[in-house]
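As you look at this complex, bear in mind that one protein chain is not there, while each of the others sits in place.
A and B label the chains in the order they appear, each numbered from 1.
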Amino acid sequence: MNDFFRMWPAQASAHAVRVDQLFIAFSALIVALAAPVFILMAVFAIRYRRGVDADRSRAPVRGVWIETGWAIIPFLLTLAFFVYSSWLYFQTGRPPPGALTIDVVAKQWMWKFEHPGGQREIDELHVPSGEAVKLVMTSQDVIHSLFLPALRLKQDVLPGRYTTLWFNADKPGTYALRCTQFCGFDHAVMGGRFIVMRPADYAHWLQQAGTDGSLAQQGFELFRRLGCSGCHGPDSTHRAPKLEGLYGRPVPLDGGRVTVADDQYLRDSILYPARDVAAGYAPIMPTFAGQVSESDLIRLVAYLKSIGDQAEEARR
Amino acid sequence: MTDRPVLQTPEERESYLNAGHSLRSWFLTTDHKRIAILYLVSITFFFFVAASAAALIRLDLLTPQGDLLTNEGYNRAFTLHGVMMVWFFLIPSIPSTFGNFLIPLMIGARDVAFPRLNLVSWYIYIVGGLFTLTALVLGGVDTGWTFYTPYSTMFANGAVLWVVAGITIVGFSSILTGLNFIVTIHKLRAPGMTWGRLPIFCWSHYATSLILVLATPVLAITLILLAAERLFRLGIFDPSIGGDPLLFQHLFWFYSHPAVYIMILPAMGVVTELVTAGARRRIFGYWFVACASIAIAAIGFLVWGHHMFVSGQSMYAGAIFSFLSLAVAVPSAVKVYNWTATLYKGELALDPPLLFAMAFIGLFTFGGLSGLMLALLAIDVHVHDTYFVVAHFHYIMVGGAVSGFLGAVHFWWPKMTGRMYSLTWGRISAGLIFFGFNLTFFPQYLLGYLGMPRRYHVYPPEFQPLNVLSSAGASILAVAYLLPLVYLVYSLRNGRPAGPNPWGASGLEWKTASPPPTHNFDETPVVGGPAYDYPQPAAAGHG
Partner (left out) sequence: MADYVTLREPYAAPAQQREADFMGMYVFLGTEAMLFGGLFALVFGYRSLHPQAVALAARHMQLWIATANTGILLTSSLLVALAVHVARKGARRATGGFLLAALSLGLAFLVLKAIEYGIDYRDGLMPLVGPASPLRHTSAALFIDLYFVATGLHALHLTIGLAVLAWTAAVVLGRRKRLPDQAVVVEMSGLYWHFVDVVWVFAFPIFYLARN
């Protein structure tokens, strides 16, 4: 982002390098497939110009073999690229377990990033280099899209849903961060800086950034303040599903279906508890829609994730 | 070229043009040729309206700060540009003008199957067009031509409802035109005109008509749901009660992807006519080319998800759509290679029609290949919603469809008007358009890969040089598009009278007078040979 007239975007990860290689290699194939057309058109325009003497005998009007050939062979060649490209794409959709999770809330017209320790940023994202980072994103209003050109990645950010984007940035530097799904008035200025730091610098930045406690801790505060422990706590008189160890587990639902207790399920249970009631429980949980913001939901889910892990460890 | 007989001017002979001069005879006509002229004038009007919006956009993008338009104004400008270009220029352009004018002539019929319905189609188009334009200009819509929810249903201010209503109205014009063409081609072919002897122009329009009738109704229901959601505050696309904005995208693109084939297939049909006439050769691989048109239409219905690779759609769906999107390129490639092979050993006349056809082949090939690039998942994740996509579809729609349209104008102008225009100016036009076009849109591929998103009113300063190049190209294009208006209109009074077949082309339309009489043929033609029945070039051996 530093040169005035840049011809190629910065590469901030191994994935970016691979995408660029794919792009260049495929461009070469494209040129190879198209060049004959351009060259021949020019050649024919000169050689077979009306009035110019040339051998026009036996001008072909059909050729099943050659037709089949130039239909199938280019297709098979592109298929090779299809396979590699799909493999790369599937990689970007499978974050490794234990990745550093940063929560993202998009709204008209700004980006809010929240690190697990509770550090918050607006329109700027600091990440450590050399480790897997997973962004869990949602929107407060319309569809946005987080674009990090230096990583060659983007992901639409939807209201009412969590979408994820993971990466491993290996080159420290300052890069662009942009919204790339038209979202209204200030769409063009919804963005800022994406800053990759060496892990030591990142740790230092985290300390300096100040926090009100980690996301999980803040979530616990909310859990108590909203009265969730009234039903879900150990001393409750109401029958409510146990939340320790719940995160990531399959949940049998009323009606015979089974779902997984992921971020989306937890969020939906808080906002729309009547939608997917756990099997064997009465649908008596009140909704908290209107009482909790997206940020609150992030904290509650972070808390539930943390007690999911603790129960896991306790079991060992 | 020695003494030629002095041809009567079109005014001196009875033809569809002078069979009645009253307004009533034009506005209540059921003659497919007059309806084609009505369309020609109207779509030209809408083209220049939409192009003016583009001019504003490119002017504004000369500087990173966007000092010409406000935020709101810019967003409304690109929406107006997209809506008007897609529905009021590109989709009707070739079918409603040249399809209407030529299909009956090419198959040896006296008119289309439902002439009064044809006129009704034009009125629906005009009403829809003026309604939408008024709403866009007076009310303003900033959602983009794609109307993604929940922005368009719950957040956008402006005349969304009115614009959506206008587009729904004009959809019926498309549907009825497609219906007319399908029945015409099935039922009104002259004796001897079998399916295997149809000009490829007719095959392409047949394939286009299949898409018109099957896909456009899905657009209608999509827009009805959008309007209902906005008007009655339903929740179908509202996530807070479980609605799914992604379902809107699926429904929208299920129509809008086939729609782009509506925009390109007719141009491909035109190009086959221009190449065969310009080279005076039969098309190479007639059946491959004919079936490729149908294949494009069919496979085109299966690829809509490639607009949604980063939308939150499942990765597996993404892989399937990626594969099918690569597959849909195959029939297009077949056409491109076949056109090139048709030029081989032909007798090429470098007149405007062939030049426009060659411009089409070059630009469409380049644009289509960038489409293959976009079909590759990992690359699309990077360039989706950037100027790379903008460049891709402009290469196809402007470099392709508009070149096809202009090529058609330059080829059939003498047939429609009875006058020939200046070939020199036509060649200049073709060249200027080719050059201006590449200067405008090639830099946009670079901008996209560098990371400039689309629909950006302001941009980071490092993108300015490429934007300036693009805007410079646009100014050349503006001149290049205005040029034909000048010399073509000039030819109406001062052009040399063209005979029935000034290009020496094959096809039933060239066997009747220029301009044709109202009933097209004095006697119903009987067809005895294949399409593009050019004599083999004088040389030893057989073809």
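Annotations for the structure displayed:
By definition in this document, a contact is a pair of C-beta atoms (placed from the backbone, for glycine too) under 8 Å apart; a residue touches a chain by one contact, two chains touch by 3 or more.
What you see is a predicted model, and the numbers here were worked out from it, not measured in a lab.
Check B:Met154, B:Val218 or B:Ala531 against the missing chain and you find that the one touching it is B:Val218. Touching the missing chain, out of B:Thr30, B:Thr44, B:Asn71 or B:Gln536, is residue B:Thr30. Where subunit B meets the missing chain, the touching residues are 30, 104, 109-115, 175, 179-180, 182-183, 186-188, 213-218, 220-222, 224-225, 228, 232-236, 241-244, 247, 251, 254, 524.
Of the residues in subunit A, those that touch the hidden partner chain are 254-255, 272, 274-275.
Here is the rule we go by: only the chains that are shown with their structure count from here on.
Chain centres here are Cα averages; for subunit A and subunit B they lie 36 Å apart.
Residues of subunit A touching subunit B in their complex: 1, 3-9, 18-19, 22-23, 26-27, 30, 33-34, 36-38, 40-41, 44-45, 48-51, 54-63, 67, 70-72, 74-75, 78-79, 81-82, 84-86, 88-90, 92-93, 108, 141-143, 145, 147, 149-150, 152-156, 158-161, 163, 176, 178-189, 272, 275, 289. Interface of subunit B with subunit A (complex): residues 66, 71-72, 75, 142-144, 148, 150-151, 154-156, 239-240, 242, 245-246, 279-286, 288, 309-312, 315, 318-319, 322-323, 326-327, 329-331, 333-334, 336-338, 340-341, 343-350, 358, 361-362, 365-366, 369-370, 372-373, 375-379, 381-382, 384-386, 446, 449-451, 453-462, 465, 536-543.
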